[in-house]
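Have a look at the structure below, then the notes.
Missing here: one protein chain of the complex. Every other protein chain is in place.
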Amino acid sequence: MPTDGEEASFEVGIKLGAMFHQFIGTPVSPESAASLETAIEESIENQPHCESVSVSIDETALESDVGPYGYTGLAGRHMTVEVVVEQEGRRATASMAMEDGYPLMKLDAVN
Amino acid sequence: MPTDGEEASFEVGIKLGAMFHQFIGTPVSPESAASLETAIEESIENQPHCESVSVSIDETALESDVGPYGYTGLAGRHMTVEVVVEQEGRRATASMAMEDGYPLMKLDAVN
Amino acid sequence: MPTDGEEASFEVGIKLGAMFHQFIGTPVSPESAASLETAIEESIENQPHCESVSVSIDETALESDVGPYGYTGLAGRHMTVEVVVEQEGRRATASMAMEDGYPLMKLDAVN
Partner (left out) sequence: MPTDGEEASFEVGIKLGAMFHQFIGTPVSPESAASLETAIEESIENQPHCESVSVSIDETALESDVGPYGYTGLAGRHMTVEVVVEQEGRRATASMAMEDGYPLMKLDAVN
């Protein structure tokens, strides 16, 4: 049987994978970034055992990708994300940020 | 060559197809429906020639689908949508609503 | 009332918008590109009035984006797509290809 820490780690992984693949490609501009951040946070926080989701879309990264129509599709390089899950008394924290040009998801802590 | 009315109709079709397939399956509850409506509207309004997008998530439809964890995945039966596009002086209006259990997209008018 | 040509143009727009926003961000490598092309084609061909969908993922474009783990997320710059719709005796053809760094969707012909 998996341990409680493994269960909490599994749950926080689900949230990051869900977040990324649900919203990647969403049309976004500097003007609409704030409403998208809020929607992503509130959406993923609905999932089981999810305590908090924090999404920050980087306007500078966004602006360097905005094409001829003033927007782009949301990509990993545009955002940093932190998710906290609590389950069976264990708290797992994970994050997504760019590393070597790849949006790396990391398990930061299991307490 | 397509007519201006056909071009505007094409553009409004793109917006409805994009809206549906980007956001379908998003975790949503009665509490998070409002932020998702706003994010969908502002997101799709970024697209070329898009004048307005109006999304209404039906709380009653949502509540009848909410599972053991208090949320569900966004589905066609949960929402009605209207999109207006203006291009080359033509305005095309289209909508999505349930018909015979199918989320039907309709071209309502081209003026 | 919209004309038959406008209706067919609307339908082909839906297919391109759906295709792009359903599959964008899908993990893809040179090895898995062929099965993804087939799945996209067969999936969108299910939609009403859709006669054919042709998706071509460009291996060179893919390889230049492949990160430290040997894959990337499907993006507009990786593919060209053509869709044909027949409705009420009218046939609309549309395509997506890169133009000025933007994955432009075009209505090619309505016959």
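The letters A, B and C name the chains in turn, as written, and every chain counts its residues from 1.
Keep this in mind: a contact is a pair of C-beta atoms (placed from the backbone, for glycine too) under 8 Å apart; a residue touches a chain by one contact, two chains touch by 3 or more.
In this text the structure is predicted, and so the values were computed from the model without any measurement.
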- Query: In the full complex, which of C:Gly5, C:Gly25, C:Gly76 or C:Pro103 touches the chain missing from this view?
  - Reply: C:Gly25
- Query: Residues of chain C in contact with the chain that isn't shown?
  - Reply: 18, 22-23, 25-29, 31-32, 35-36, 38-40, 42-48, 69-71
- Task: Quickly run down the residues of chain B that touch the omitted chain.
- Result: 20-21, 24-25, 67-69, 73, 75-76, 100-102
- Note that chain A touches the chain not displayed via residues 2-3, 5-22, 92, 94, 105, 107, 109-110
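We adopt the following convention: only the chains that are shown with their structure count from here on.
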- CA centroid of chain A to CA centroid of chain C, Å: 27
- Could you tell me the distance, in whole angstrom, between the mean C-alpha positions of chain B and chain C? 19
- Message: Just the number, please: Cα centre separation of chain A and chain B in whole Å.
- Response: 24
- In chain B, which residues are in touch with two or more of the other chains? 18, 22
